[in-house]
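All protein chains but one are shown in place.
A and B are the chain letters, set down in written order, and residue numbers restart from 1 in every chain.
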Amino acid sequence: MKISILSGKGGTGKTTLAVNMALSLKNVQLLDADVEEPDDYIFISPDIFDTEAESVLRLIPEVDDDLCTACKKCVDFCEYNTLAMMLDQVLVFPEICHSCGGCKIVCPENAITEIERELGKIYHAVSGEIDFWQGELNTGEEKSVPVIEKLKTKIDTDKKVIIDSPPGTTCPSVEAVADTDYSIVVTEPTPFGLHDMDMVIEMLQEIQQPFGVVINRSDENSDHLIENYCSENDINILLKIPFSREIAELYSDGTAFVKKMGSWKSKFQLLYYDIVREVNNNEKNNSN
Amino acid sequence: MKKITVISGKGGTGKTTFTANLVSLMDKVVIADCDVDAPNLHLLLKPENRNDEIYRGAKLAVKDEEKCIDCGICYDNCRFNAIRKSDFSVIDLKCEGCGVCAEVCPTDALKMEEIVTGNIYRAESKYGPMIHARLIPGADTSGKLVSEVKKIADEKAKEINADWIIVDGSPGIGCPVIASLNDADMALLVTEPTLTGFSDLRRVIEVIDHFNIEAGLIINKFDINEAISDRIEEYCRNENIELFARIPYSKKIVDSLQKGELFAANPGNEDLKEMMLQVVSKIKNNFKGE
Partner (left out) sequence: MKIIIPSSSDKGLEAEIDSKFGRASYFAVIDSENMSIEFVKNDSASQASGAGVGAAQLCADKGADVIIANDFGPKAFYALDSAGIEMYSISAEDSLNSAIKSLQSGSLTRVTVPTSRGKR
């Protein structure tokens, strides 16, 4: 079972849910795919940067000045302005290259080859029952999708897989959610939370992904904001994590709250098995 | 006219709530919501008389089925898996708009077209003109949309002879943040005393260092972890970043937010309003003598 956790914007509680759920289950894999700001490690494996990382590589063009005739076709082709022709010499700006390979295709002199460049890193640690993997985008790089793709090759389907996805609704989020069995949208009961959740749900519906909602910082006076939306749109609310000063204080120090509030473990286990049941039911209905 | 950009590094620190309350206490202000990933400022400032403008932020491969001969060359050359193997159709969400498929297609069946990826709105709020934007889900954000929003805000500020442009910047440290900070006269950093908030703050300070602009610090929910708050304050003092406010973890702020209201405007919150007014005067002090 592969479950992806996402939210409309950062800071709604995606990390809180991912790490606490992972810590409550056995034989579990946690993948931090929020590669621009990975922070699950703070709660799971604070020393992860001391371990050896695996590089994620991508291709960037290199121009052979002896073969180049300064025809400028590569510069004109590149949609991203990765190349410039200055004094009959091609300059390459690798950070903005999308690695599409187009410049190599259009070059009539075969003057362009592609070389590998590190885009990001994959870290690995084992902590208790958790097989933990983290993707990280190098500073200055912009394309997270290849890092997420590589991270997802580490998925072990014999385990319960939890993927902490990048916030938002852009390509990296779509990539993190792809091929997972179910998504959990984390939100909070404020007009902001409602607005951002609505955008994520629009994205999930477009890619026909099954999902449910978890309300973080739940408060009986305002949960109706999210509850009304969910009942109107026939969306399941899976769990509520209360607005609690204690949880916020534990988070601030890098402590997952299930470690201090042990009774929550069974709630996260129930959450997991509720999702398993829903996915199995959906499969049965689809095959009928 | 001075431009102030509010940034946070990490999402969810209260940046937008802070920005909304700040502008409500300033005069002759134009507001630009450059948090294009999660544009929320309008939910508190409730602008009206909106004018929509279509934003075309990306190119996409579009196929002419009549011309396609199913040769599959596009499929072989697309590095983004944006061509389906079954019928060689384009998967819009995966297309990066690079143009390789159009280049290699022997029958010109594929063309690159600029597509609508969002809207930019010019509107009027109670507190001043407001420019904001919304991207369609799945669209990639870029510095371009941020630049466009700021450009329109600049024009509006000149038109009404505004004293201030307040920019609600993007989270993170990527291209949209750089675009929100570029040409700012001052940055306000809103952070929270958590290990994750602190580590993201350090990265964002690296970014503002390179712009060489003045910055003020706002620690939100400071009493959640006073030890980390003190460390943040000290760190910023060494970076020559002045503390502008320590805002408490307060149910009153949450209550106002849940109702979509400004906490500084609500009765019983005079202490919080006073704190925000102090921020306003610290901003003004910073420009005294110019």
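What to note about this one:
Basically, a residue touches a chain if its C-beta (ideal position, glycine included) is under 8 Å from a C-beta of that chain, and two chains touch if they have at least 3 such contacts.
Everything numeric here is computed off the predicted structure, so don't read it as measured data.
Contact with the chain not shown here comes from a single listed residue; of B:Arg79, B:Lys144, B:Arg202 or B:Lys282, that residue is B:Lys144.
Touch with the chain omitted from the figure is made, among A:Met1, A:Ala53 or A:Met85, by A:Met85.
Touch with the chain omitted from the figure is made, among A:Ala18, A:Ile60, A:Val75 or A:Val213, by A:Val75. Only one of B:Leu25, B:Met186 or B:Val207 touches the chain withheld from this view, namely B:Val207. For chain B, the residues touching the chain absent from view are 56-58, 97, 140, 142-144, 147, 151, 154, 173-175, 178, 182-183, 207, 210-211. Within the complete assembly, residues 75, 79-87, 89, 91, 93, 95-96, 139-140, 142 of chain A touch the chain that is not shown.
Definition applied: only the chains that are shown with their structure count from here on.
Here the CA centre of chain A is 20 Å from the CA centre of chain B. Residues of chain B touching chain A in their complex: 10-13, 16, 37-38, 40, 43-44, 59, 77, 79-80, 93-94, 96-100, 103-104, 112, 135, 137-141, 171-175, 192-197, 199-200, 221, 224-225, 228, 249, 254-255, 257-260. Of all residues in chain A, those touching chain B in their complex are 8-12, 15, 36-37, 39, 42, 77, 79-80, 98-102, 105-106, 139, 142, 167-171, 174, 189-192, 195-196, 199-200, 202-203, 206-207, 217, 219, 221-222, 225, 243, 245, 248-249, 251-254.
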